[in-house]
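The other protein chains are all here in position, but one chain of the complex has been omitted.
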Amino acid sequence: MSESTGTPTGLIVLGQNNYGKSEIRVFKVNRDTDWHEVWDLDVRVSLEGDFEAAHVAGDNSQLLATDTMRNTVYALAKDHLTGSIEDFGLALVDHFLEAGPTVERVRTEITQFVWNRIEVDGQPHEHSFVRGRGERHAKVLGDESGARRVEAGIGDVYVLKTTNSGWEGFLREQFTTLPDTDDRILATIVTAKWEYSTTEADFDRLWNGVMQETLKTFTDHYSPSVQNTLYRMGTAVLEAFPEIERIWYSFPNVHHIPYDLARFGIENNGEIFHATQDPYGQIEGWVERRA
Amino acid sequence: MSESTGTPTGLIVLGQNNYGKSEIRVFKVNRDTDWHEVWDLDVRVSLEGDFEAAHVAGDNSQLLATDTMRNTVYALAKDHLTGSIEDFGLALVDHFLEAGPTVERVRTEITQFVWNRIEVDGQPHEHSFVRGRGERHAKVLGDESGARRVEAGIGDVYVLKTTNSGWEGFLREQFTTLPDTDDRILATIVTAKWEYSTTEADFDRLWNGVMQETLKTFTDHYSPSVQNTLYRMGTAVLEAFPEIERIWYSFPNVHHIPYDLARFGIENNGEIFHATQDPYGQIEGWVERRA
Amino acid sequence: MSESTGTPTGLIVLGQNNYGKSEIRVFKVNRDTDWHEVWDLDVRVSLEGDFEAAHVAGDNSQLLATDTMRNTVYALAKDHLTGSIEDFGLALVDHFLEAGPTVERVRTEITQFVWNRIEVDGQPHEHSFVRGRGERHAKVLGDESGARRVEAGIGDVYVLKTTNSGWEGFLREQFTTLPDTDDRILATIVTAKWEYSTTEADFDRLWNGVMQETLKTFTDHYSPSVQNTLYRMGTAVLEAFPEIERIWYSFPNVHHIPYDLARFGIENNGEIFHATQDPYGQIEGWVERRA
Partner (left out) sequence: MSESTGTPTGLIVLGQNNYGKSEIRVFKVNRDTDWHEVWDLDVRVSLEGDFEAAHVAGDNSQLLATDTMRNTVYALAKDHLTGSIEDFGLALVDHFLEAGPTVERVRTEITQFVWNRIEVDGQPHEHSFVRGRGERHAKVLGDESGARRVEAGIGDVYVLKTTNSGWEGFLREQFTTLPDTDDRILATIVTAKWEYSTTEADFDRLWNGVMQETLKTFTDHYSPSVQNTLYRMGTAVLEAFPEIERIWYSFPNVHHIPYDLARFGIENNGEIFHATQDPYGQIEGWVERRA
């Protein structure tokens, strides 16, 4: 660690740091047959290690350029992007731990965009696609000791139910004005992440399974709070998939406010709402296995 | 019209003008049965007419407040938002032509967001939904004379084909460096709008039909240019739907650039691409019936 | 014009169309002295003309590639981007009218981002800059006949006044609930565009002048409505600059709603507001010289 020139405020040193490349937009087509398959990814690579010479002395000789990281991701996609993005992330981590002489830890974060086949006369087309909503996420972390951790996630899945949800019996105090309700619209944009206990699994099957359990649980109960629905979802996922150690959800509560039509002599019996954009509740939490 | 104080530059007057309310986010649930139906809309209302007193003299007495417009949209949704957004737009236009004493022309623009039912064990759920990608648009214009025009549109539908597209034989001059190709990725985000020759039609069926013809045409030919595919799509739509007078498409050409892997001794035979965000081609045009 | 295969719905033909390149992000540095000057532009080029062969027959031989347009913009920046973006736009229009054999009309739209010099110890730095908010726009249109039209504009200038603005005496009817006020916050994000009567002018001086008149007028009167303030601004600009034929403003009314604190026994005398994001009023209009 370097030392500053001795001010009375003590020594000043470099702390935790990392660098890498973001928004590497790799698109791959598997054209082995006429039934093309595609991967559309946004990759971020981030390296940690001993980069003090660059920071303190301006010595770049041990630094892998971020431009090199970009080249590498495209080059490795050729042979290693053949299945799940989790497996591709593992290959990238292995490579970058070797590539930088002072690299100690590597993190890759991958977002996969969803492309569905266009259907023509009820048949899915062999090489034409339409983008769906929602994102699949993977994060792989690794270090020199050989340790690896695989996380997966869901982003931008917007769900809504028009009934079977309420919010009542909550704490009332000086600034509380919201009335109780046992029938409201529940709407949220699902962000989820979870940790695997293994680096060898059928990550495609598992990701689809978590998505399915999350959506199914959203529909299958009266929701007394976002918190309770979050806990039910997490429990359903952990019960279904022993490979998952713990799961976290983040739920904005996208408020749909009944519009006051009584002022105009019109009854509004849970029909007409304002879908407001601001502000929103935010509920977040982990559901996990007890050690 | 008002006159300015007589500068040598001539009289200064108010020209074309309009005002209204944007981003009115109406959400409606039809709960007549347990099989709920939803409408999720972003409505914009815009009025034209004789508003010179407000502009020039600060006299608001003939102005409908934009806050009133908002209230009105929610109130009218109760009885008039029961089918297509085009029909709702027509009802709004009729109302606002009456509501403002000096209103001469009304324009409503409605974006409808797509909500698909969540499937549980293969069955669509009765009141739980997941947002899809893509937008449905409607624009209705009307004036005091009773004239009405209905337009519809598509937004944010991102399509891609991995082959059966090229770009060759184009003009070569001093600043041309792009090589010819007869096999490239074609990717674009569809924006379309079209004009109906009628105000009474099954607008839901027609909108779905235009979407279907657009997607089908995207898949069914070798595309020598975005221009040619645009023309084919427009022709297919006009041949299928006599109610449509003309149709316009706007296509960003989202470039997928083959990544140069030969530098690393790796063959890239149409497999690895960079999905660049900047800059992009933009191709726009009308296909119409000859008068 | 091509003819369709003879459906009962009549002949189907290509209508108005154009194509070009968007988001060409040119950055130029003038390094003639140590006092560097920079231009940071987003350029859009769009061509109109006889492109029917490409659309109908898939014949690209008369088409300038959009990739060529991109190269051209960078190449011409070397010698022609030396002053105002309006002058650069004029040079681009001249070039593209020549470059494409069937081009009849050219439109260039340029956004210039604002970079201010970083001040160090009160002195502006010679080559270090910080981005400001706000955009400068220019649009140049030209055709084969030699006609040219120059427009300029302002974007993303967010202004607010905390008093000297009201909204009262407006029309009251069945859906009106908003109370009158003679003291409110007025906030809007200025978008403006104006047309010049000439192609030879000191466009930098004029643009700064319009910005100055717009801001000054915003401050100098009690605003009874956005409409009245719009008209005053346009009048001030046209009186100051005879080179400007007409000017258009578009003003979202960014509502700042007094928060109801009386429920908690707290007085709110025009102090505490909710800056809502949805929905918003939209007021637009031209102020022009009488012919």
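Read from first to last, the chains carry the letters A, B and C; within each, the first residue is number 1.
Convention: a contact is a pair of C-beta atoms (placed from the backbone, for glycine too) under 8 Å apart; a residue touches a chain by one contact, two chains touch by 3 or more.
Please read these numbers as outputs of a predicted model, since none were measured by experiment.
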Pick from C:Ala53, C:Ala91 or C:Val159: which residue touches the chain that isn't shown? C:Val159
Which residue among A:Asn60, A:Asn116 or A:Asn269 touches the omitted chain? A:Asn60
For chain B, which residues touch the unseen chain? 174-175, 177, 263-264, 276-278
Omitted-chain footprint on chain C covers residues 25-31, 36, 38, 40, 71, 74-75, 77-78, 115, 118, 120-121, 125, 127-133, 157-164, 185, 215-216, 218-220, 256, 259, 261, 263-264, 266, 268-277
What residues on chain A make contact with the chain left out of this view? 1, 4, 7-25, 44, 46, 51, 54-56, 58-68, 70-72, 75, 99-101, 167-171, 173, 175-178, 224-228, 230-231, 234-235, 238-239, 242, 246, 248, 252-253, 278-290
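In the analysis below, only the chains that are shown with their structure count from here on.
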Note the rotational component of the Cα superposition from chain A to chain B, reported as an angle of 0 to 180 degrees in steps of 5. 180
As a test of whether you follow the contact definition, which chain pair has the most C-beta contact pairs? B-C
Between chain B and chain C, what distance separates the C-alpha centroids? Give it in angstrom. 21
Separation of the C-alpha centres, chain A versus chain B, in whole Å, is 30
Check each residue of chain C and list the ones that touch at least two other chains. 175, 177, 278
